[in-house]
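Complex shown without one protein chain; remaining protein chains in place.
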Amino acid sequence: MTTQHHDDPALQELYADFEQHNLLPLWTQREDLMPLVPTPSAVAHRWRWADLYPLAVRSGTLVPVGRGGERRAIALANPGLAGEPHATPTLWAAIQYLGPGEVAPDHRHSQNAFRFVLEGEGVWTVVNSDPVRMSRGDLLLTPGWAWHGHHNTTDQPMAWLDGLDIPLASCLDANFFEFGPDDLVDRSTPRLSRAERLWAHPALRPVQGAAKGPHSPLAAYRWEHTDAALRAQLELEDEGHSGAVEAGHAAVIFADPVTGGDALPTIRTEMHRLRPHANTARTREVGSSVWQVFDGSGEFLLGDQAVGVERGDVVTVPSWTPVQINAADSGLDLFRFSDTPVMEKLGYARQQVAGETE
Amino acid sequence: MTTQHHDDPALQELYADFEQHNLLPLWTQREDLMPLVPTPSAVAHRWRWADLYPLAVRSGTLVPVGRGGERRAIALANPGLAGEPHATPTLWAAIQYLGPGEVAPDHRHSQNAFRFVLEGEGVWTVVNSDPVRMSRGDLLLTPGWAWHGHHNTTDQPMAWLDGLDIPLASCLDANFFEFGPDDLVDRSTPRLSRAERLWAHPALRPVQGAAKGPHSPLAAYRWEHTDAALRAQLELEDEGHSGAVEAGHAAVIFADPVTGGDALPTIRTEMHRLRPHANTARTREVGSSVWQVFDGSGEFLLGDQAVGVERGDVVTVPSWTPVQINAADSGLDLFRFSDTPVMEKLGYARQQVAGETE
Amino acid sequence: MTTQHHDDPALQELYADFEQHNLLPLWTQREDLMPLVPTPSAVAHRWRWADLYPLAVRSGTLVPVGRGGERRAIALANPGLAGEPHATPTLWAAIQYLGPGEVAPDHRHSQNAFRFVLEGEGVWTVVNSDPVRMSRGDLLLTPGWAWHGHHNTTDQPMAWLDGLDIPLASCLDANFFEFGPDDLVDRSTPRLSRAERLWAHPALRPVQGAAKGPHSPLAAYRWEHTDAALRAQLELEDEGHSGAVEAGHAAVIFADPVTGGDALPTIRTEMHRLRPHANTARTREVGSSVWQVFDGSGEFLLGDQAVGVERGDVVTVPSWTPVQINAADSGLDLFRFSDTPVMEKLGYARQQVAGETE
Partner (left out) sequence: MTTQHHDDPALQELYADFEQHNLLPLWTQREDLMPLVPTPSAVAHRWRWADLYPLAVRSGTLVPVGRGGERRAIALANPGLAGEPHATPTLWAAIQYLGPGEVAPDHRHSQNAFRFVLEGEGVWTVVNSDPVRMSRGDLLLTPGWAWHGHHNTTDQPMAWLDGLDIPLASCLDANFFEFGPDDLVDRSTPRLSRAERLWAHPALRPVQGAAKGPHSPLAAYRWEHTDAALRAQLELEDEGHSGAVEAGHAAVIFADPVTGGDALPTIRTEMHRLRPHANTARTREVGSSVWQVFDGSGEFLLGDQAVGVERGDVVTVPSWTPVQINAADSGLDLFRFSDTPVMEKLGYARQQVAGETE
């Protein structure tokens, strides 16, 4: 194979015949097709909130929200992914913006979705007829095939982060979509959704409704609980007990209370807290992720590249790219989502921590 | 077989030879051994708190607590179980009493245990070196092979309900026991255990320490959460939504947040709330259970027997015994524990609801 | 507690009041109730086939088989279990005998059952209307609630080993029984059952009918397959490869092809082969087991007791009793069944191998 002459006319004729019959030889492209380690097209990239938010505001004045376009969502298009609106090969991330009094109409799709709220309040997302308040720090789920629409009940606009598995569903040709009624069925604005009232009790399961499904029955994970869980891990560390991920680094996974697994079947969602000046271990893993700075500032070391981050900034991390995060004086609160459940379920998961296995 | 003559000398000789060789024929006892439906020896029975508590107090004055006897626990001995100290064939239930300043020394055993607190406060149970406060309405776990000891930090006595799978472990010859140090390692009295600080956040899982085990990592299920979960189910019912078990009846299972399954591998633990005058469906199921009235009063219909119950009373329900519970004016809050996980895991579970399948 | 005076009149009065109220103190019986290690009442015991078979033959002449008694089965009653017809606290074992042309009528029960055939042929067991041939070395399943009856199509009697979880189901009050029609619905005598034709193909699953249930869909595990699997393990060992359990000791588990788990939810069934003069490690584990010598002879070391065994002999091993098996010149083929799945599912499983952890 190494000795073959590519200008051999017989070989050229063979390759032409291959092409005519929709065939491609492995031996000329094995290296590209089966590289030694992942060679993502996606790149590590940071979007600044200072850019994102003003653009969202401008969209609000220029683009109406309504049936057809469905959402005023601006996707973070990874510069390595050739004009695709994908943050990574599996994950879609966008800033969604809803002006005063606006309504994003009801629909559903097979893609799994969540919202994570950096700031603001006054919007309710109605998930399977259950109105769910959206406030700073909350994670809100709209799992695959759940009906959902949003409405802003205030005279202030609101923007948040949307995360979906659109690229994965596209890659797998698993995308279904259905329009709901043009108007929302329930415009009430309860503080807690019915899903929360049933399910958001620590390690308590209603006797009714405990059937296992692909996703969590809990529509909202409130900041007050997330914050308390992170704080407790660091306090335990202060007292000399285990609980934190590593020195100065607390983290929780948003879970499905019915199974203990991930809240969504294709997306892991996590919240991380780093103390002032804390550093994570340099780690790389199979699969891609998206981070948003919820609070504080610091630095991401992505391979050989150092990127400063401030509140609201969004960072993509391609597969097998080493990541280290360093918090500044302020400490860092970080929301993360990733395709880790996909890797784990399909048997592709690998992780390498600097100093441990390298 | 129906025509055999039991007074046939050849048959008598055969039976004698059986006996000599440690053999027993099936055909003479098939009916007893394999009845049409379960024929429990255990009976439905009620113990009155009005009897239990004074006896516990008397024990406190007469019997020291300490190494050897280990616990001042008074077991509820089912009248049908021939002097065995068992509430049912699988479950052990006792009133444990700890006087002012007393210490129940550290030990561990393969039997799974919990405490449920009817009233009082000021005792801490130290589980694997983690001090766990015990207060009214709390469920505290000491799963199989977890070290645990208790100490009363006040000048008031305290009594609570202990539940264990002692009879099951005995039936299965699976009982191990080990003494710990004579004194407790940690006499601190934190409001929350470390286990709670890590795990008692709704549907949030620490990134560290999420390994699946046979039991919940959560040492305490607090009344404030249980109460809120039950109240929410009834409020949802008031608003016309699902969530309650049946009309006027709310219930939660104490769960393992890592798996969503039961908190203990052999014992299901639940809290039930009936509105004033609410009635449960008449139901029977394979497996036995023990109920304690946490609040209110009412009536248990156990087969053909009606038994009034007041706060603190304990009721045993043998396998396949029809149960209906009726709340009085006060409504009823009921703690329940049962061997249901055993039946489910071993494939023996059956349930029959009056009017549905009978 | 250690210092209390049992002849204290106040204490005696307290204990009398306990008794009156169906209460029993833990402190006077903690040691019996919660021993340091399992203290089984069941004993290690051997039944000789040379005794069992002639008694079965005598039963055949004296006791008809038919409706009511249902089966001509002679139970091995563990000498430690006080006249109960139980081989161990969870397992029932019996020799069943069916004379020429006899029929054991159709019934079903919640107890899980199997037959293991030491010798003979010509009997079919009809399981859920599927006739299943019984021949030497075969394991035949009649899982909980499956209809089953047997008929002998020949002019020769046949005897085999029955194994059930009767004691476990009794302990748990989970026993249901239902009579079927007096005569068998299908007296055909196919070489292979329909269940085998669908399921007895190595690692192949029919696209239809692959639903997970509590037990294996396969009604028969044939000796030719079991023998081949054991032989292969020892041949691999001869060639220097792994596969055998330990030196000279091959073993297989009879599995549920749908889940890979045990064939029955409460009983593990295994076949073991020891080369001539091979010895197993001395091992003890939580849970009890019953062994039958299928071929060859040798010796069981059960605690401090050595018991010689010949073809057909049956041996019971109580929980936590050390066992070592030594094969004689002939080597040893051994069928084993145990309650190990119960211990594993309920979190009670422990094992100790001499030289490893003792």
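For this structure, a couple of remarks:
Order of writing sets the labels: A, B and C. Residues in every chain begin at 1.
In this section, a contact is a pair of C-beta atoms (placed from the backbone, for glycine too) under 8 Å apart; a residue touches a chain by one contact, two chains touch by 3 or more.
Owing to the predicted nature of the structure, the values given are computational and were not obtained by experimental measurement.
In the full assembly, the chain not pictured is in contact with A, C, by the touch criterion defined above. Screening A:A44, A:A77, A:L98 or A:V258 for touch with the missing chain picks out A:A77. Residue positions on subunit A in contact with the hidden chain: 1-4, 8, 10-11, 14, 17-18, 21-31, 33-40, 42, 45, 47, 51-52, 55, 58-59, 62-79, 83, 85, 89-90, 94, 109-112, 144, 166, 168-178, 214-215, 265-266, 286-288, 318-320, 339, 342-343, 345-348, 350, in rising order. Seen from subunit C, the chain kept out of the figure touches residues 194, 197-210, 212, 216, 218, 221, 225-226, 228-229, 232-233, 235-236, 241-245, 251-260, 263, 270.
Here is the rule we go by: only the chains that are shown with their structure count from here on.
Shown here, the protein chains touch in a chain-like sequence that does not close on itself.
Both copies, subunit B and subunit C, contribute mostly matching positions to the interface they share, with over half of the numbers common to the two. Chain geometry summary: the mean Cα position of subunit A and that of subunit B are 43 Å apart. Chain centres here are Cα means. That of subunit A falls 52 Å from that of subunit C. Centre-to-centre separation of subunit B and subunit C, using mean CA positions: 30 Å.
Counting partners per residue, subunit C has no residue that reaches two or more other chains.
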